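Worksheet for the structure shown next.
Right after this comes chain A.
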Amino acid sequence: MEITPAHYTVLSAALFTIGVIGVLVRRNIIIIFMAIELMLNAVNINLVAHAQQVENLVGQVFVVFVIAVAAAEAAVGLGIILAFYRNKETVNIDEMNVMRW
Partner candidate 1 sequence: MSNNANFPLLTLIMFTPLAGAVLLLFVNKNSTNAIRWIANGFAGLGFLVSLPLWFWLDMATPDWQFVERHEWIPSIGAEYLVGVDGFSSLLILLATLMGLIAILSSWTAITTRVKEYYIFLLVLQTGMIGAFVSLDFLLFFLFWEVMLVPMYFLIGIWGSANRLYSAIKFFLFTLVGSVVMLLGILAVYFYHHEVTGIYSFDITRFHQLNMPFDLQWWVFLAFFLGFAVKVPMFPFHTWLPDAHTDAPTAGSVILAAVLLKMGTYGFIRFSLPILPEATRAAVPWVVTLCIIGIVYGALVAMAQRDWKRLVAYSSVSHMGMVMLGMFALNAVGITGSIVQQINHGISTGGLFLLVGVVYERRHTREISEYGGLSKVMPAYAAIFLVMTMSSIGLPALNGFIGEILILQGIFVVNKIWAAFAATGIVLGAAYMLWLYQRTMFGTVDNPKNENLPDLNLREWATFIPLLILAVWIGLYPKPFIDRLDSSVVRVMMRVNSADVSLNAGAPGAGVQSPVVSSDLLTLDGDTGDVIELPVRGGAR
Partner candidate 2 sequence: MPAGFSTLDFYFILPELVLTGGALLLLLLSVTVPKQDGVLLGVTLVTIATTLVAVSAFAGLDETVSRGLLAIDGFAAFFKVLALLSAALTVLMSAPYLRVEGLKAGEYYFLILCATLGMMFMASGLDLITLFIGLETMALSFYVLVGYLKPNPRSNEAAVKYFLLGAFSLGILLYGMSLLYGATGTTSLAGISAALSGQETSAVLVLAVILVGAGMGFKIAAVPFHMWAPDVYEGAPTPVTAFLSVGSKAASFAMLLRIFVEGLPALAEEWKTLFWGLAVVTMTVGNIAALTQSNLKRMLAYSSIAHAGYLLIGVVVGTERGVASMLVYLGVYLFMQLGVFGIVTAMRRGDIIGDELKDLTGLFKRSPVVGFAMLCFMLSLGGIPPTAGFMGKMWLFGAAIDAGEIWLVVIAVLNSAVSAYYYLRVVVFMWINEDEPAGSPIAIGPTMAVALGVALLGTVVLGVYPQALFEYAQSAASTLDGITSSIALR
């Protein structure tokens, strides 16, 4: 069976869904963040596959930017999570509801 861009798209969709589900069901902030990274990577796969399909490199360029931004995001995000952890001594997302209603 030939692996076509369509297959990658399906893979990407699956990965994205896994990421989304991860975000929704996990309790640990770090893991949720990882799930978000999964979503971003699903996007990357999609972009690369489409780049292949439409025969230009824009998609791949986009991927580079997404990766870079994801890295920056990780840096900022982990910093924020760290600050949170320092105050609350927890990274459990259920305990993060001081502000509501």
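Candidate entries met the following condition: all candidates are chains of the complex that A comes from, given by their letters.
Following the convention adopted for this analysis, a residue touches a chain if its C-beta (ideal position, glycine included) is under 8 Å from a C-beta of that chain, and two chains touch if they have at least 3 such contacts; residues count from 1.
Here the structure is a predicted model, which means the values were calculated and not measured.
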Single touching candidate for chain A, where 1 or 2 all sit in one complex
2
Spell out the part of chain A that touches candidate 2 in their complex, as residue ranges.
9, 12, 16, 19-20, 23, 29, 32-33, 36, 39-40, 42-43, 46-47, 49-51, 53-56, 58-59, 61-62, 65-66, 69, 72-73, 76-77, 79-81, 83-84, 86-88, 96, 98-100
